[in-house]
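Only one protein chain is missing from this complex, and each of the others stays in its spot.
This part shows chain A:
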Amino acid sequence: MKDTDIKTLLYAHFLCIFSVILSVLIPSFFMEDFSILDTHLTWLCFCSLFVTSINLVLYLVPKPNASSKRSSLSHKVTRFLKCCVYFFVSCFFFHVIFVLYGAPLIELVLETFLFAVILSTFTTVPCLCLLGPNLKAWLRVFSKNGVTSIWENSLQITTISSFVGAWLGAFPIPLDWERPWQVWPISCTLGATFGYVAGLVISPLWIYWNRKQLTYKNN
């Protein structure tokens, strides 16, 4: 593991953070009265779109995993379709979990689903880009001592921090402050976003500080 790897990781993460910031800035240029709180759903769509596209670009360009062998077009197409299916399944799965956590079943379905989409964007999409539609690999990455590269390590950190952010975001909902961001699911989506960004910032730093101790099986 070299410092250049960590540097690449850092730049990639900066791009991701940049995409989140862009999703706040760009729509306000061509949309009247755009704000995160008032037109929350629009922002969610934009944010999801931007983060997904940046992840795709990152996946297509530097190929950090270097494991993609030459393969036929049909293989690529099925792989892509499989990724799409996985993404929707994960959205649905998150939606179910939110309902189990007490989100209303019938009202606010769109809000809940978009929250599921944004959380999938922060967690499933990077996994799909890095690991592909391979459940075994996912489970390996998310278990103890299962990571094999700094990319996987950072993936682990950002995913977990997104989840924790969304989880913590539910805490202000019962408080009686009557703020606009306490409405379901705004605090949770904001929490997930902050968690994701925090994970993006923390993971290169953490890897840099622990670079002596980190030894990967494949390196």
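Note that in this section a contact is a pair of C-beta atoms (placed from the backbone, for glycine too) under 8 Å apart; a residue touches a chain by one contact, two chains touch by 3 or more; residues count from 1.
In this section, contacts and distances are computed from a predicted model.
K.L.:
Report the protein name recorded by UniProt for the chain absent from the figure; options are "DNA primase", "Ubiquitin-fold modifier-conjugating enzyme 1", "Vacuolar fusion protein MON1 homolog" or "GPI ethanolamine phosphate transferase 2 isoform X1".
P.N.:
Choosing among "DNA primase", "Ubiquitin-fold modifier-conjugating enzyme 1", "Vacuolar fusion protein MON1 homolog" or "GPI ethanolamine phosphate transferase 2 isoform X1", the correct UniProt name is "GPI ethanolamine phosphate transferase 2 isoform X1".
K.L.:
Please identify which residue in A:22, A:57, A:108 or A:170 touches the non-displayed chain.
P.N.:
A:170
K.L.:
For a quick check of understanding: of A:99, A:183 or A:214, which residue touches the chain that isn't displayed?
P.N.:
A:99
K.L.:
Which candidate, A:37, A:110, A:139 or A:205, sits in contact with the chain we can't see?
P.N.:
Here the residue in touch with the unshown chain is A:139.
K.L.:
Please output the residues of chain A touching the missing chain, sorted low to high.
P.N.:
Counting only chain A, the missing chain is touched by 97, 99-102, 105, 136, 139-140, 143-144, 146, 167, 170, 173-176.
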